[in-house]
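With one protein chain withheld, the remaining protein chains of the complex are depicted in position.
Let's look at chain A:
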Amino acid sequence: MPNIDPLTRDLWQVVAATDEITPGVVETTILLDTPIAITRDSTGAPIVWRRTDEEQGDEINPASIAERLPVTSGYGYIWTSFGNPPAELFPIPEYAEADRVNMSCGSIGIHVSAPRAVENFLDMGHFPYVHTDILGAEPHTEVKEYDVEVSEERDEVLATRCRFIQPRAAKSATSAMEVEYVYRVPHPFCSVLYKSCPEDESRRDVIAIFLQPMTEERCRAHLLQSMIDSTSTITDLRRFQQTIFGQDKPILENQFPKRLPLDPRSETPIRADKSAIAYRRWLSQKGITYGVIPAAG
């Protein structure tokens, strides 16, 4: 096993959407450079183990799997760990609200490190250029001042008062509106976004991205939407999110180096990058070395 920092080893890591795993059938993937296999037992409970000679699609008796990795389910996904994971996953309380439409929006491989993908998710400056006419458009290129804090109590990065004018902020949006965002980074490789909901002004849609670090330079993005939308179909809502992600993918894959550099002098920050800077510093202070280029010294 390659050199994985202790913190990354002890984290819960996402590996698959629960619904996409058929009980008794093997699904294979890679987590932290290690081939793993996933299935579910007859009650639907997930099982994850280090892959040996199993192949994708093999039928297997789940009871025969002896050496299992820790496993948990949350937000529609299966999570595992190579170390001693915490008792609970980080909280997304909105997921439990009765009237929300919760859906997984697919798992997309990207040839870039997981932290690079998190940083891209936090970034508003690219909306007019990468998501033209959906999440942003010229002339609205300005990133207004926003607030960022690292909450010690919750151990997460929190960016608030983020505002951006969007031509079509959500599937249910019909015209341009100034959207207010809150970004949370409650896990080194996961981020949760809250945005004003076109359908109900008093509530917020939730979009989360859970990144599965496959290697230091490759990951899979697992997307969750938890929406207040009474009109769109789940297929449409998924397609919308996949379109957005499809636009990010080629840009991310052209980022160099592929691992996220944590030295403040490796890239040129501007005021709009406040949340990215806080995120890089948070990773650095935690001692995360997987998928990043640590700052020297």
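One rule holds in what follows: contacts are C-beta pairs under 8 Å (C-beta built on N, C-alpha and C of every residue); 3 or more make two chains touch, one makes a residue touch a chain; residues count from 1.
Here is the rule we use: contacts and distances are computed from a predicted model.
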### Summary
Answer for the undisplayed chain, UniProt naming, from "Raffinose/stachyose/melibiose transport system permease protein", "Thioredoxin family protein", "Ferredoxin" or "3-methyl-2-oxobutanoate dehydrogenase (2-methylpropanoyl-transferring)", is "Ferredoxin"
### Query
Among A:R68, A:R161, A:R271 or A:K286, which residue is in contact with the omitted chain in the full complex?
A:R271
### Task
Name, in rising order, the residues on chain A that touch the hidden chain in the full complex.
119, 125-126, 128-130, 138-143, 250-251, 254-257, 261, 263-272, 277
